[in-house]
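Below you'll find the structure, written out as C-alpha cells, and then a few comments.
One protein chain omitted, others in place.
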Amino acid sequence: MTGDDKPRPGLSAERVGVFTDAIFAIAITLLALEIPRPEEPEQLADLGHFLSEHAGAFAGFALAFLMLWFNWRAHHTLFDQLARVSQAVLAVHIPLLLFSAFLPYATGLFALEELPTDARSIAVAMFGGTEAVLMLCQGLLYTLTLRQGLYAVGASTTRMSTAAAINWGIGVLWAVSAMLAFPLGDGVTLLWLATPLLALAILYGMRLRRGRESRRASLG
Amino acid sequence: MTGDDKPRPGLSAERVGVFTDAIFAIAITLLALEIPRPEEPEQLADLGHFLSEHAGAFAGFALAFLMLWFNWRAHHTLFDQLARVSQAVLAVHIPLLLFSAFLPYATGLFALEELPTDARSIAVAMFGGTEAVLMLCQGLLYTLTLRQGLYAVGASTTRMSTAAAINWGIGVLWAVSAMLAFPLGDGVTLLWLATPLLALAILYGMRLRRGRESRRASLG
Amino acid sequence: MTGDDKPRPGLSAERVGVFTDAIFAIAITLLALEIPRPEEPEQLADLGHFLSEHAGAFAGFALAFLMLWFNWRAHHTLFDQLARVSQAVLAVHIPLLLFSAFLPYATGLFALEELPTDARSIAVAMFGGTEAVLMLCQGLLYTLTLRQGLYAVGASTTRMSTAAAINWGIGVLWAVSAMLAFPLGDGVTLLWLATPLLALAILYGMRLRRGRESRRASLG
Partner (left out) sequence: MTGDDKPRPGLSAERVGVFTDAIFAIAITLLALEIPRPEEPEQLADLGHFLSEHAGAFAGFALAFLMLWFNWRAHHTLFDQLARVSQAVLAVHIPLLLFSAFLPYATGLFALEELPTDARSIAVAMFGGTEAVLMLCQGLLYTLTLRQGLYAVGASTTRMSTAAAINWGIGVLWAVSAMLAFPLGDGVTLLWLATPLLALAILYGMRLRRGRESRRASLG
C-alpha cells in the first residue's frame, strides 16, 4: 500500500460505494413487494379490514426501510471520508450485502400474521438478527477505517469514532433482541424502540468523555 | 456549515442523487410487475378480452410511470443546482423514497378491478395520497433549498421558486383528491387530469406576478 | 440555449444516461423472472421435459435481452457524443423508458405456450410492437441530436446519421411485423431474424451513397 497515492486496482472506494448503493436501493424497493396483497374475493370486498389486519406488515416495511436508510447514511458518510478501501473493508461488504439482499425475505417472514408463538419467535429473531448484522458491519467498517488509516486527509477521526460506537451499540442491541426473541417473542420489538435513545446516549456519552479528557489534558 | 467549501461527509449532493435515481428507476420498473397477468385457461383463450378488461391497470401503470418521471425530472433539475445538501433536505428524502418504494403496491391496489365502492375508494385514496406525498416532498425540497441557501453559484432562484410552487400546487391537488376519494370514488380521477393545467396556471401566475413586481420596482 | 456552455439545470446528459442505464439494467434482469418455473409435482418429476416444452420462453428471454442490449449500446454510443440534452430529447425518453419497463410484461405474454391462434397473434404483436417503440425512440434520439446540434465538438455526424438510419430501419421492420402478427401469427418471428441483415444492408447502403456523393463532389 502506498499511502495517499492512487488506490490499487479493485480497491478504489468509488465503485464499491456505487455497488453498495445499488444493492441498498434494490433491497429497499423490494421490501414493498413483501407487503401482503388482497387476492381472495372476501379480502377485496372488505379492503379496509384487510389493510388494517396487515398493519404489522406495513409497520415492518417502514421499519426495515428506516434501518436500511440509516445503514445507507452511515455508509455514505464513511465513504465520503475514505481515501481507499482495504481487503478487510471489502471482506466486510460480503456479510453487509448478503444480509441487505436477504432483508426483504426476513421482512416478509416478520410480516406474517397469526403465527403460533414458536414460529413468531423465529420470524422476529431472523428479522432482528439480519438488522444486527447490518449495523455490526457498519460499526466494523468505521473501526477498520480508523485502525488501518484508510481515511482521507481532513477527515474527522473524532466523528468517525463516535459513528463506530453508535453503529456497534445499535448492532449489539439488535443482536441481543434477536436472541431474546425466543423467550419473549413479539415483546422484543419494544427493545427496538430504544434504538434512537441508545444512539443519543452513545453520542452524549462520547462527548462527555472527550470533554473530560480535553480538560484533563489542559490541566496536565 | 462552511458556505461554498467541500460539503461535510455524508452531505455531498451527488451520492444522494444517485441513490434517489436508483430507487426511482427500480420503482418505475417494478410498476409493470403490478399489471395483472393472464393465468386461467379462459383468460389465455380470450387474451384480447382479458387485456381490454384490465385497461385500467395499464392506465394506472402509465399514470404512475408519468408521475415518477416528473418527480425524477424535478429532482434532477434541483440537484443540478445544489452546492450541498442539509440535514433537513436529507430528512425529506425519507418520506420521498419510502413512498416511491411503496408506489408499486399502491398502483397494484389501484389496478384491481371489480372492487365494491368502499374498497375502490380506499384504493384510489392510497394511490392519490402516495402521489401527493411525492409531489409535496419535491415542493419541500425546493423550498428548503431556497430558504437554507443550498444552491450553487449561478442557480436561478426565480426558476426554483416557480418549481417549488408547481410541486406544492400539484401535491395539494392530489392530497385533496385522495381525501375526496371517500365521497366520490373513481370520480376523483377526473381531478387528476387537471394536473397539467394546474402546472401551467401556476407557471403563468408566477410570471404575471413577477412582471407586475418588476414594473412596480421600475416605477418606484 | 447557450451552445457549448454548461447545460441548463435538468439538461445535463450524464444523469439522464445513468437513469436510463438503471432502467435498462433492471428491465434486463427482470426478464428472467418471466421464464415459467416448474411448480406442479409432474413438472418437477420430469424437469427435462418441462424445460424443453418452454424452450420458447427461454428463446424469448434471450431475444428480449439482445434487443435491450443493442438499445443500451445505441444509447451509450449516442450519449458519449452529446454535449447536452434538449427538452425534445428528454420527451423521447418517456416512451423509451415506459416501454423498456413494460418489456418484461410483453416478454411474459410472448413466453406463454399453447395459446389459441388469436391470443398468440396478440402476444406476438405486443412483443414486436414494444421492441418497435424502443428502436424507433433510439432512431428519433439520433435524428434529434443531429437536427438540434446537441453533439459535442469532435462527434462524427456521419456515424450518427448511419446509426439513425439503422435504428429507424429496424424499428420500422418490427412495427410492420407487429401489424403482420394478426394475419400471420408466429410466422412473423421469421421477419425478426432479418434484423441483423437489415442493419448490415443499411450500413452498406449508407457507405455506398456517401462514396458516390464524395466522388460527385470531387468531380464537380
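Quick notes on this structure:
Order as written gives the chain letters A, B and C; numbering starts at 1 within each chain.
Methods note: a contact is a pair of C-beta atoms (placed from the backbone, for glycine too) under 8 Å apart; a residue touches a chain by one contact, two chains touch by 3 or more.
Only a predicted model underlies this, so the values are computations on that prediction, with no experimental measurement involved.
Seen in the complete assembly, the chain not on display touches A, C.
When the missing chain is restored to the complex, the residue among A:A22, A:L63 or A:A181 that touches it is A:A22.
Residue-level contact of chain C with the missing chain is found at 17-18, 21-22, 24-26, 28-29, 31-33, 35, 37-38, 44-48, 51, 61-62, 65-66, 69, 72-73, 76-81, 155-156, 159.
On the side of chain A, the interface with the absent chain consists of residues 9-12, 15-16, 18-19, 22-23, 26-27, 30, 90, 94, 97-98, 100-102, 104-105, 108-109, 112, 114-116, 118-119, 122-123, using the contact rule stated above.
Criterion: only the chains that are shown with their structure count from here on.
Rounded to a multiple of 5, the Cα-based rotation taking chain A onto chain B is 90 degrees. Our note on geometry: chain A versus chain C, Cα centroid distance of 39 Å, whole angstroms.
Chain B and chain C have centres, each the mean of its CA atoms, that are 28 Å apart. Within chain B, residues 18, 22, 26, 33 each touch two or more of the remaining chains.
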